[in-house]
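Report on one structure; see the data block that follows.
Of the protein chains in this complex, one is absent; all others appear in place.
Now for chain A:
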Amino acid sequence: MTSQNKKIVATLLILAFLIAAVPLFAIKGAEFGGSDDAGSQMISEIQGTEYEPWFTPIMETFIDGELPGEVESLLFCIQTGIGVGVLAFFMGRFVERKKWQDKAKGERVR
């Protein structure tokens, strides 16, 4: 990676982190509920009555109730984990391969 790219990547990552972190500290006492829920509230508002979904999530039917918060965060973590695992695995291979190819190239020049 060129040093210019390194700088760009570092700046961008810091920026992304700030955008994500600042609201948490800036807006004190906010609930930070999901915007999906805000959407369903809006449906009720437009319709004038409480909207009754006609189909319950399949998981809730199986366990007969809402998914416990802790288990939900576990499942979200699994999703993140799978993704990060795949990304990291291939990225690791790419980085090693590049190192090894550069070395081979260097030897050939010599």
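By our rule, a residue touches a chain if its C-beta (ideal position, glycine included) is under 8 Å from a C-beta of that chain, and two chains touch if they have at least 3 such contacts; residues count from 1.
By our rule, contacts and distances are computed from a predicted model.
Student: Per UniProt, what's the omitted chain called: "Cobalt transport protein CbiM", "Amino acid ABC transporter ATP-binding protein", "Phosphoribosylformylglycinamidine synthase subunit PurQ" or "TIGR03545 family protein"?
Tutor: So the chain that does not appear here would be "Cobalt transport protein CbiM", according to UniProt.
Student: Touching residues of chain A against the unshown chain: what are they?
Tutor: For chain A, the residues touching the absent chain are 1, 5, 8-9, 12-13, 15-16, 19-20, 23-24, 26-27, 30-40, 42-43, 45-48, 51, 53-60, 66-67, 72, 75-77, 79-80, 82-87, 90-91, 93-95, 97-98.
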